[in-house]
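Sharing a structure below in structure tokens format, with a few things to ask.
Left out: one protein chain. Kept in place: all the others.
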Amino acid sequence: MTVALARRLTLTVSGFGLLAVAAILTSPLIGSTHISLRRAFDRAIPFADNVDAQIFFIARLPRTLAGALVGSLLASAGVVFQGLLRNPLATPFTLGVSAGAALGAMLAITFSWSFAWAGVSAAAAASFLGSLAAVGIVYALARARHRGLSTNVLLLAGVTMNAFFSALILFVQYFADFAQTYRILRWLMGDLDISSYQPLLSALPLLIVSFVSFAWLARPLNLLSLGDESAETRGLNVVRAQRTAFVSASLATGAAVSVGGPVGFIGIVVPHLVRLIVGPDHRLVLPASALFGAAFLVGCDVLARTVMSPVELPVGVITALIGGPFFLWLLVRKR
Amino acid sequence: MAHWQGYELLQAVDVVAGYPGRPSVLHGVSIEVPTGGFVGILGPNGSGKTTLLRALAGVIRPARGHIRLDGQDLTPLSRQALARRMAVVAQETHLAFDYSVLEVVMMGRYPHLATFEIEGPEDFSIAREAMRATGTLQLQERQFATLSGGEKQRVIVAAALAQISGAADDGILLLDEPTVALDLAYQLELGELLRERQRRVPLTIAVSTHDLNFAANLCRTLVLLKDGHVLAAGSTGDVLTSEHIRELYDVEADVTRHAPTGRVIVIPVRRSPARSQS
Partner (left out) sequence: MRTCPGGDGGNGVKNEGTKLTKTYEEKLLRTIRRCGMLRCGRMVWSSFLFVRLRSLRFFVLISVLSVTSFAGTAGSQTVPSRPSRIISLIPAVTEMLFAIGAGPQVVAVSSFDRYPPEVTKLQRVGALLDPDVERILSLRPDLVAVYASQSDLRTQLERAKIPVYVYSHAGLADVFVTLQQVGERVGHARAAADLARSIQSRLDAIRRRVAGRARPRTLVVFDREALTLRGIYASGGVGFIHDMVGAAGGDNVFADVQQQSVQATTELILARRPDAILELRGDPITADMKSKEIEVWRGLASLPAVRNSRVFFLDDQKTVVPGPRVAEGVDLIAHTLHPDAFK
């Protein structure tokens, strides 16, 4: 019976893992253009002439992997923020990370910053720096008021940062012309069409760091849900755990946003669904959310690509169309 | 396991402690919690009871003075090591997520687990034993949030007992205002539970409370705190007198014994006129 947890962990990881793998394997097969898998993998045809292979390996596969990366990062960051703030309605964007990222991307697009580094475009790099700036300010504000990291102050600081950055965004938007405004709007809706593996490789170190931290945070998050003091008296270094949670989840969110833009609703829909299935123990919820988040976003991207083929909807529109009604249902159902 | 009678397991020595806004809630407080003892910390609101309890638990560090466990300062001990010896039962526990009772009790075993270790069969049997002792075994699959106040309290006590169980040395249980949220029946039950537990396993208990009767009947030693100073400390019979109660609460009270059960009862009569601070 105590092996229950170990067994449940194995079951959960393999179940959701299968789902994620299935999604990643099928997604490159689906798209607005019909391709033949046999041709795509036919080594005899030179790559330059093999359109099916080009579409598979250049257009669809990086896009699928980006969806998996962004989805798993945002979903697990959502779990961590919810545990940190002790609030199931928290999202990776609650504390101002996405507002900072949006401001960074906006500045890059409006003022046509043109530099690219290690395959990372100006907008992506600027959005990551913007998210770091926002996170840094929120953290400094929260620390200033409290010895440790008061979650109340954190929440207030985050909400304030969101408002402040939104004001800055409006200001910058004034300088943007029509085309730039449209581009910014599309960036805000999320875009996984990365067409190369470079952004993924650039984001990989951040992903590894985040996931290692999340693995360590699983038990501490369980304890944190009892309250700061109760967690402390159960042997948790609360300040250190909160700091780790805050920094790692913010890094994860910043990395995800710089790859695919601020795709909404994943950080809250996926953790909720997962908790409904596996329960609240973070040692199950975290890996399950990462895997399910990957599958979920890959699935949403497939929908985005095919629903109005050949025109593509931004993936954030699909996640919002699913997430909004889900939220309503959450609020309305009896507990 | 030998009971080391008379040995001061946990002590506060001249502790000055407080919070960023109020740096000296405690002005040089010294108390002793003897091994196997049952200490009550009494005092009016704002006297520093909770602060003292927090200091004893190692949650806040004293600005001056020491907290000693087994004669050694608390400071170098890791939180986890401390948590294996000492558990705190808070006044109220609100969970952010829907953990089951079993999961809550099992969280008490976390201090015994290595970083990525999962609970083993031994942890589980300790938890079950603790739940049996608190009469909560039948609740194990229920969601914690759906329990009544008394049931929740008992579950938290079970978690605390599981937390300090299996320690080579005596475990310490600190309870902060345990009867506040409980109705009469549960108050009696909790008292019985604690007393029973102390008979069966080596356990040292310290309780901070308002409830004079509760303290009178369970605690063998009392510490009276007023304005961050120790007004009196010693065995319950010596300390719990009308004079002390008047000094502590500005209340005229009768301290008598209930003949049939032999229990000490404190009956508040009226407020006494406020006196100048001593």
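To keep things simple, chains are lettered A and B as they appear, and every chain counts its residues starting from 1.
In the analysis below, contacts are C-beta pairs under 8 Å (C-beta built on N, C-alpha and C of every residue); 3 or more make two chains touch, one makes a residue touch a chain.
No experiment lies behind these values; they were computed from the predicted model shown.
Colleague: Checking the contacts here: which visible chains does the omitted one touch?
Modeller: The chain that is not shown is in contact with A.
Colleague: Of the listed residues A:L5, A:A23, A:A59 or A:A75, which contacts the missing chain in the full complex?
Modeller: A:A59
Colleague: Looking at the whole complex, which of A:L19, A:A102 or A:A123 touches the chain that is not displayed?
Modeller: Of the listed residues, the one touching the omitted chain is A:A123.
Colleague: Touching the left-out chain: which of A:R143, A:R183 or A:R243?
Modeller: Checking each option in A:R143, A:R183 or A:R243, the one touching the absent chain turns out to be A:R183.
Colleague: Given the full complex, what residues of chain A touch the hidden partner chain?
Modeller: 31-33, 47-48, 51, 54-55, 58-60, 63, 109, 112-116, 121-123, 177-179, 181, 183, 186-187, 191, 193-196, 305, 310-312
By our rule, only the chains that are shown with their structure count from here on.
Colleague: In the complex of these two chains, what residues of chain A are touching chain B?
Modeller: Going by the criterion above, the answer is residues 1-3, 5-6, 9, 82-83, 86-88, 147, 215-216, 219, 222-227, 229-230, 232-237, 275, 279-281, 283.
Colleague: Show which residues of chain B lie in contact with chain A when the two form their complex.
Modeller: Residue list for chain B touching chain A: 20, 54, 57-59, 78-84, 86-88, 90, 93-100, 103-104, 107-108, 110-111, 113, 115-116, 118-121, 123-124, 163.
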